[in-house]
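With one protein chain held back, the other chains of the complex are shown just where they sit.
Moving on, here comes chain A:
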């Protein structure tokens, strides 16, 4: 069985990269604005459907994916304006309920537009990379690459631009940032747009391998929440490492313990993390006085 370990690790890294890609957008929005955007799964779903619509209209996959991402970025900003901005002063529970309502609205819009029948996009990068240790499809390698590039791009935006400085300032101390003259609406719009872009990219890429349907975002967003807890809520490195850890853990449990325990295993890890290190791997402990 150990001879299969390199292949299982490669499988886990590929699966974990999909979790990390979805989780990065979710953690960015939560980390900066303290908004639990459960509608993130639907932005992921719309990324898949809009790419599908572009491809069926005759566009090249890459162009369709870029257009879908731009459209979903705009939609992300709109979701904030409709769902969360009016509840700025409300409790976290109200934000959560509002997010769930928007999630259902977006699912229904997709159902009315495209129906419930699953759709698929032709794989833009067919083929398999075979090595003596492991085999991975080019599509999985593409997802890993996009996850890495996305993380580097996000790091660059947050650490090398004035916009990123504003976002980090709001994340660290919202009131102080406002006193320093940072325009909150710009930070909100940028955070939602960037977060939505990660969801849309994930949807576009995964839609080329898996079926696209209106409720496809439900499970990934649940997994992303597990990733957030593992990595530390609001932490970008935490989202990446948490995603990869979860992916590897799920595959190793399925491969070496029992495939019947695959889902249970993920949530056992979640509970263990909450018991041992509630703030996650990279999260900061909150102390209430």
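Everything that follows uses one rule, which is that a residue touches a chain if its C-beta (ideal position, glycine included) is under 8 Å from a C-beta of that chain, and two chains touch if they have at least 3 such contacts; residues count from 1.
To be clear about the criterion, contacts and distances are computed from a predicted model.
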Listed names "Transcriptional regulator", "ABC transporter substrate-binding protein", "Iron complex outermembrane recepter protein" or "Acetyl-CoA decarbonylase/synthase delta subunit", with the criterion being the UniProt name of the chain not displayed: "ABC transporter substrate-binding protein"
Hidden partner chain, touching residue among A:104, A:128, A:156 or A:180: A:128
Hidden-chain contact residue, picked from the options A:230, A:251 or A:273: A:251
Contact with the hidden chain (one of A:38, A:192, A:213 or A:282): A:213
Chain not shown, touching residues in chain A: 1, 3-4, 7-8, 11-12, 14-15, 18, 111, 116-120, 128, 130, 135, 137, 206, 209-211, 213, 215, 219, 250-255, 258-260, 262-263
